[in-house]
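Note that this complex is displayed minus one protein chain, with the remaining chains in position.
Now for chain A:
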Amino acid sequence: MDKSRIDPLKLAGAKPKGKRPYFLKDPDVERVLAVTMAIAQELAVVRERMDTVERILEDKGSLTQADIETYVPPKPIAEERGAWTQEYLARIMRIYQQEIEGLNTPDEPTSEDIGHELAQDE
């Protein structure tokens, strides 16, 4: 097999055929969003690894690389980790949550509006 032709680093991120759609008003913002989410992903990966390390240490008091690689969380622990990821995403995605809640009160006054109103109340 011609191994020299497979460069996983380069090929893993290859572009699929078909022009990429951009959605945000400024494509640069979309680029930054894509990078941000990739970093969020990597932080979640580190967090899961840390959790694995902590759990093995708690159980056995020592660990090897192989322990980490072969660790399979029992169901309650997998669920705890899943719940952590949900919470993590809820925190990262907070701005969308608040925007959605705000849809219920589209005419809500701003603090500035209220400031004017209060000034006149005096």
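Please note the rule applied: a contact is a pair of C-beta atoms (placed from the backbone, for glycine too) under 8 Å apart; a residue touches a chain by one contact, two chains touch by 3 or more; residues count from 1.
Going forward, contacts and distances are computed from a predicted model.
The chain not displayed here is annotated in its UniProt record as "Ubiquinone/menaquinone biosynthesis C-methylase UbiE", chosen from "4Fe-4S ferredoxin, iron-sulfur binding domain protein", "FAD-dependent oxidoreductase", "Kinase A inhibitor" or "Ubiquinone/menaquinone biosynthesis C-methylase UbiE".
Where chain A meets the omitted chain, the residues involved are 1-3, 5-6, 8-9, 11-18, 20-25, 30, 33-34, 37-38, 40-41, 44-45, 48-49, 52, 68-69, 71-73, 75, 78-87, 89-90, 93, 96-97, 99-100, 103, 106.
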